[in-house]
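Taking it in order: structure first as structure tokens, then the write-up.
Note that this complex is displayed minus one protein chain, with the remaining chains in position.
Chain nomenclature is as follows: A and B, assigned in order of appearance, with residue numbering initiated at 1 for each chain independently.
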Amino acid sequence: MSEAVEPEIDVDALKEQGVDLKVAEKVAPERDSPVKVGEPLVQVENLTMKFGGLTALDKVTFDINRGEILGLIGPNGAGKTTCFNAMTGVYKPTSGTVKLEGKALNGLPQHKITRRGLARTFQNIRLFGEMTALENVVVGLDARHRTSVGGALLRLPTHVREEKSAIERGMALLEFVGIADHAQFLSRHLPYGYQRRLEIARALATDPKVLCLDEPAAGFNPAEKEELMALIRTIRDDGYTVLLIEHDMRLVMGVTDRIVVLEFGKKIADAVPKEIRENPKVISAYLGEPEDELA
Amino acid sequence: MSTTEGPTLIPDSAAAQAMADREAKGRRRRGWFPGLGDKWNALPRHIQWLWLMVVVVIAYLLPILNPPFITTEPGNNWQIALAQMSVYALVAVGLNVVVGYAGLLDLGYVAFFAVGSYTAAMFTSPDSPYLHIPYLWTLPLAMAITMFFGVLLGVPTLRLRGDYLAIVTLGFGEIVRILATIIPAMKGQVGFQNVGHPPGTDANGDPIFLNSNGTPWYWLTLTVIIIVLLLAGNLERSRVGRAWIAIREDEDAAEIMGVPTFKYKVWAFAIGASVGGLSGALFAGQVGFVNNQKFDIATSILFLAAVVLGGTGNKVGAILGGSLVAYIPLRFTSIAEFKYLIFGVALVLIMIFRSAGLLPARQRLLAYGRLAYNKLKEPPMSRRVQVTTDGGKEAGDE
Partner (left out) sequence: MISEAIPSLIHAVPMAVPMDDTWITFDVNSLAENFWSSTFDGLTFGAIYALVALGYTLVYGVLNLINFAHSEVFIVGCYGVFFTLSALNFGPSAPHLPFWAIVGNLLLALVVAVIASALTAVIVERVAYKPLRRRKAPRLAFLITAIGVSFAIQYLIYWWRGPSPEAALTMFRPTPIFDVFGTIVDSQQLVIIIAAVILMVATDQFIRRSKTGRGIRAVAQDPDTATLMGVNKEKIILTTFAIGGLLAGAAALFYVMKIPSGVQYNGGFILGVKAFAAAVLGGIGNVRGALLGGLLIGLIGNYGQVLLGSSQWTDVVAFVVLVLVLVVRPDGILGTSLGKSKA
């Protein structure tokens, strides 16, 4: 695109030269982390969440290592989404800590947690319906922007630069999740599968270190799930760390590097998929679980 | 990318067409001027500017043209009517930032209008014993003071759910009126006469800005409106505008996407308040007299009706709505007495039957969105040609 300001995001030109450009470099060129690949990026320690008398999470402890796809599974009501919400600041945990790159996230407002590098999608899609797909993604990109009211009012150069690059990056992200040709549609008019992808794009736009996906395959048929698995792998290959909540075992087994299993708010297993499959505790937890998701 | 080659996620062209149709239909159903927005957006940029220039020139010529049928005479002086309409339009533009963009219901907007009026009056009227400054200085001063009040009121309430704001602002609107009555320094019903005006004299040595001559006040307010519109447009197509719309659409999701929602709500509230203060100061100057009788809650609801009537979230609609709310009672003097009833009923009817108002239009939220969307229609993407051509119009909607 001719109005590109920063050379590293001149997507079309690079592609024409046959350069294989990963989305991470396009949308998040300044990513680095003190944590090395394979070391714990997120540390969840003794996370406990009580609602009145009900203990939804009981001293859950696990790590998310940089560069892995971690599955968080469990039967319905096991506390997956609660764990997720406690990690991302939706709930204030009763006790326990969540650390990102060794720094505690407790008590931070949600938008600051996102800016630290923990982004999420929603189980029940929550896009900004009156915005176009591209605008939705740009809202995510804004988390990394610095202009505020003053800069926007006076159209300062920083603002202009950020606006232009936001469009480039936003389009690159939409292209990455495969819906670039629908950038101009209002998100509430997009088909269901597109909305799910747009959610992922919007979360990626915040330039997260860890991308948390909350049942991204809900309502998908097997073929769509295959595509989603491919997309998740691509995201990881781009250098993102992924936390995946799912109760569809096949999808989780197929894509994750490691799995944490919750049951009744407690962690009952933490191992590679192959071991999880043979773990008697996990098997008994899932016994009686309807098989419809495995179809 | 690899994932786009999948069999099912991409709807086929028929489905995409259906979606485009649905979107177009949804758009058509809104608004009393179907297709106008589409046609407008399909025009090239320079043609749009040309049309805008024509509209602006006509707007400036209105007091001189005094068009028959439209004019409010003989019932009301047309120039003064225009001045009042322009003040209402400015009010609506300001309130639209709060209600239309950020989705915050401010029912005490008249309080900011009142604070602005009193600022102008107390710093310029000979009835006031305080420091006197030139009238034009009171405009920024009124903005600063109302912005301060906006922050003062916004900070405690904006952390809470949106509907508490409605009741707090409603109470605040009434409190300002009561305080104007009981605080002696604000002179209650006696009020302040001879509020100042901008400098300048005509050939005869008379001041240009007279209370009896609406034309210069109208021109002044119109100029202010144009400046405010340009600035509001800048905000709309920026991170700030996107944050506001995101908050309106889904506040929790916005927060999780990294939008500091509280900060931007306070900004919306403060910016809205300052425009309210500015319009109050202009109003005080034009009328020349300020007392506690002009700022009741009913006026606040009229302001809200102006925004809703024009089309919540649309700044051009706000101007239309604001002008209409001022214009209708002035033009049709026989129904002027019932204006509150009429606009109250209108408010309910619009909400029930046509929530988008007279001029429904979506905000443009990307400063360079046109470029991006236009680019989309250039390469005909194999089987989705239809979508992209239709999508071109959609991009225009941007």
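Just so it is clear, contacts are C-beta pairs under 8 Å (C-beta built on N, C-alpha and C of every residue); 3 or more make two chains touch, one makes a residue touch a chain.
These numbers were taken from a predicted model, which means no experiment stands behind them.
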Option from B:52, B:70 or B:178 whose C-beta touches the chain left out: B:178
Residue among B:143, B:246 or B:308 that touches the chain left out of view: B:308
Sole residue of B:148, B:262, B:289 or B:340 that reaches the chain not shown, by the stated touch rule: B:340
Residue, one of B:40, B:148, B:164 or B:262, that touches the chain absent here: B:164
Residue numbers in chain B that touch the chain omitted from display: 99, 103, 105, 107, 129-134, 137, 153, 156-157, 160, 162-164, 166-168, 170-172, 174-175, 178-179, 181-185, 248, 297-298, 301, 304-305, 308, 312, 338, 340-341, 343-348, 351-352, 355
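By definition in this document, only the chains that are shown with their structure count from here on.
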List of chain A residues in touch with chain B within their complex: 1, 3, 88-90, 109-111, 114-115, 119-120, 122, 126-132, 134-135, 138-140, 142-143, 145, 147-149, 151-155, 159-160, 162-164, 166-167, 170-171, 175-178, 180-186, 189-191, 193-194, 197, 202-203, 206, 221, 223-224, 226-227, 230-231, 234
Touching residues (chain side chain B, partner chain A) in the complex: 1-4, 6-11, 15, 19-20, 22-23, 26, 231, 234-235, 237-243, 245-246, 248-250, 252-262, 267, 271, 362, 365-369, 371-373, 375-376, 381, 384, 387-388, 391, 394-395, 397-398
